[in-house]
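Omission of a single protein chain aside, the complex is shown with its protein chains in their original locations.
And then chain A:
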Amino acid sequence: MNRKAILSAGIAAGLFAGLAQSASAEELFLYNWSNYFPPELLEKFESDTGISVTLDVYDSNETMLARLQAGAAGYDIVVPSDYMMEIMIKEGLAERIDAGEMENFSNVMEPHNDPRQDPGRAYSAPYLWGTTGFTYDSERVGELEESWKEFFEPREELSGQIAVLNDEVEAYNAAAYYAGVSKCTEEPAEAQQILDILQAQAPHVAMYQSDGTIDRMASGEMIMHMQWNGAAHRSKQERDSLVYVYPEEGISFWNDNFMVPAGAPNLENAKTFINWMMAPENIAVASNYTGYMNAVRGSSEFMDEALVEDPAVNMPEEYADRLRPTEDCSVDARELRNRVWTRLRS
């Protein structure tokens, strides 16, 4: 047998194996935020259920929405945040799954069992939830006030050492809290106030970037970073002088949810996955990996102690009144927001 023959035989065998697999195996296509699902949990799911999972990732709710709006993308599960969940239901992009009647749903804690955006959980099931504040290195700048002032009007030594999430919604909302105006304002004058705050901060900002926040804070490349609390927790584990701030003016509080896009190819597998994820021992693995809290009763006994002890993850009771739920703003408000965000960097 010459080399060519061996090669073609190999290709043929490979093709045959591939065909055989696709004909028999159960599949699930998961479309999730990047770095937001533990690989070992996927393996556990595969060995528990025999369903093989393909993971694809996105970086923002809007990216995911655009994918679904552009037509069938072949995904069985997506992970929208609260406000995006509402949009997907309204736009008819979600498949009804009646998660509220699933076997493991009784584990879901209040208020996550009955969110405003999806009463009774007809279309969704909870994944993780968290906040968007900022983190700083107390070793290099001392102790700071719990205020957005420290972020938007930084002390001199922080100039050029601050990073902002490259996220129109998060950055704008934080500035809106600091300005004391509604983040869904339709008043140009109020939007101007928000722009002024962002523009005053801009000369001190090293970058606007949402990827790699953990590395930048853990390595000390930045002294201050707008950050999600789970990312803050993971940064802190590598540099314990980091402090996560719940600013007194308000802090965005969000939750992410499993949903099934309309017309998903593997609906039953998707339901199996969602029910499986509401088991405490499974969702705890996700919390341990990402550093975000889940909504499932009994999961804390499977969670790392570091997680439960970290105020960035397990929010102290006294901060509760600082939490601000996310909202989906009107077209006019979004128009203002985008103009502010564009002008800031034009």
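Here, contacts are C-beta pairs under 8 Å (C-beta built on N, C-alpha and C of every residue); 3 or more make two chains touch, one makes a residue touch a chain; residues count from 1.
One rule holds for everything that comes next: contacts and distances are computed from a predicted model.
Missing chain, UniProt name from the options "2-hydroxyglutaryl-CoA dehydratase", "ABC transporter permease", "Na+/H+ antiporter subunit A" or "Ring-1,2-phenylacetyl-CoA epoxidase subunit PaaA": "ABC transporter permease".
Residue A:66 is the one among A:25, A:66 or A:267 that touches the chain missing from this view.
From the set A:50, A:119, A:142 or A:160, the residue in touch with the chain omitted from the display is A:160, counting the whole complex.
When the full complex is taken into account, the listed residue touching the unshown chain is A:205, out of A:205, A:242, A:274 or A:303.
Within the set A:27, A:95, A:153 or A:221, the residue that contacts the chain not displayed is A:221.
Remark: the omitted chain is touched by one listed residue; of A:90, A:116, A:140 or A:155 this is A:90. Contact between chain A and the absent chain runs through residues 60, 62-63, 65-66, 69, 87, 90-91, 160, 163, 166-169, 188, 202, 205-209, 221, 331, 334-335, 338-339, 341-343, 345-346.
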